[in-house]
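I have a structure I would like to understand better, so I am pasting it below and will then ask my questions one at a time.
Just one protein chain is left out here, and the rest sit where they should.
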Amino acid sequence: MSGLEIIFLIVAGVTLLASLFVVTTPNLVHAALWLILALFGVAAAFVLLNAAFLAVVQVLVYIGAIAVLMIFAIMLTRRVMKDSGPQTNANWVWAALLGLLLFAGLTFVLINSGAEQASLPALALDADPIAQLGQELVSPNAYVIPFELASVLLLAAMIGAIVVAWKK
Amino acid sequence: MVSLSWYLIFAAALFSIGLYGVLARKNAIAILMGIELMLNAVNINLVAFWRYGDLANIAGQAFAVIVFAVAAAEVAVGLALVISLYRRRNTVAADEINLMKW
Partner (left out) sequence: MSDPINLISQWFANLLLSWGLAEGLVKVISSAIGAAIVATLGLVTVIALIWVERKIAGRLQDRLGPNRAGPFGLLQPFADIIKIFTKEITTPNGADKVAFNIAPVLAMASVLLIWAVIPFAATVVGTNINVGVLYIVAVGSFGIVAVLMAGWSSNNKFALLGAFRAVAQMVSYEIPMVIALLVPVLLARSMGMNDIVAAQTPWFIVIAPLAALIFLITSMAEVGRAPFDLIEAESEIVAGFHTEYSGMGFGMFYVSEFLHVWTVGALMATFFFGGWSGPGAENLPILGIVYFYIKTFIGYFLVTWIRLSLPRIRIDQLLAFNWKFLTPLALVILIATAIVDKALEIAGVERWGYALIMLAVNLFIGWVTILILKAVEPRRKRQRVEFAPRPVAVAPKTPDS
């Protein structure tokens, strides 16, 4: 086993374990803290995939903003959910079965898909994926419309969130 | 060598766990956490396909960036809804929010 494989297995294992705790821990603040670990594991996976920019943005957006926002929301809505008592609804057995079935099915498809043979192209040393990403995100021939749509969506969501949460 | 299928299976597992969280959790915020896990699984797939495919085609990374934006918007609106709901109904349990049910 090469060093990279061991690192990948550790990252994947930690991420999956943390995300299992996210969906099973009765204490919601603990779930949010495990979520932070899981998101950090995904950032590490991005680093392993040579996408440094996305890894940093993952930490910045998910851990710095989304996870913190979730902890805030958990604390603001705390009174009714004393951390005792079941946190799952009546259908959790079916949900678990469905999850397992989906995972088994996806794995089956993936193993037979030939993705194993996909070759890993060498990264050119002088290529700068960030510059390329930046140019394509605002280039009319590439992704400027999705990019602008995402910006408009963010603005709308920001205004919407303020309006919805406004205390009258 | 870490092959593409390792990343895909990793993402599939993450997606399934997130799906379980969405379906089984009672608390609306916990459901949002499950959705975040699923979106992250999608992002891993997108980036892995970029890395193992044509490096000059940056589509994988570009769409991952857009998924970030969508996730941020979704969480902002979702949490605002949850807080507003808590003010009005004094609950955040998804199965008790059933005014529209008949």
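Each chain gets a letter, A and B, in the order it is written, and its residues are counted from 1.
By our rule, a residue touches a chain if its C-beta (ideal position, glycine included) is under 8 Å from a C-beta of that chain, and two chains touch if they have at least 3 such contacts.
Treat the numbers as computed from the prediction; the structure is a model and nothing was measured.
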Legend entry - Omitted chain - touching chains that are shown: A
Inset, instruction - Sort through A:Ile63, A:Leu106 or A:Leu149 and give me the one touching the missing partner chain. - result: A:Ile63
Legend entry - Contact residue for the chain not shown (choose from A:Phe72, A:Trp94 or A:Phe108): A:Phe72
Inset, instruction - With the missing chain put back, which residues of chain A would touch it? List them for me. - result: 3, 29-30, 33, 36, 52-53, 56-57, 59-60, 63-65, 67-68, 71-72, 75, 128, 130
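Everything below uses one rule, namely that only the chains that are shown with their structure count from here on.
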Inset, instruction - Give, as an integer number of Å, the spacing between the C-alpha centres of chain B and chain A. - result: 6
Inset, instruction - Would you pull the chain B residues touching chain A in the complex into a rising list? - result: 1-10, 12-21, 23-27, 29-30, 32-34, 36-37, 40, 43-44, 47-48, 50-56, 58-59, 61-66, 68-77, 79-84, 86-87, 90-95
Legend entry - chain B partner contacts - residues on chain A that touch it in the complex: 2, 4-5, 8, 12, 15-16, 19-20, 22-23, 28, 31-32, 35, 38-39, 42, 45-46, 48-51, 53-54, 57-58, 61-62, 65-66, 69-70, 72-74, 76-77, 79-81, 86-89, 91-92, 94-96, 98-100, 102-103, 106-107, 110-111, 113, 115-121, 123-124, 127, 129, 132-133, 136-137, 142-143, 146-147, 150-151, 153-154, 156-158, 160-162, 164-165, 167
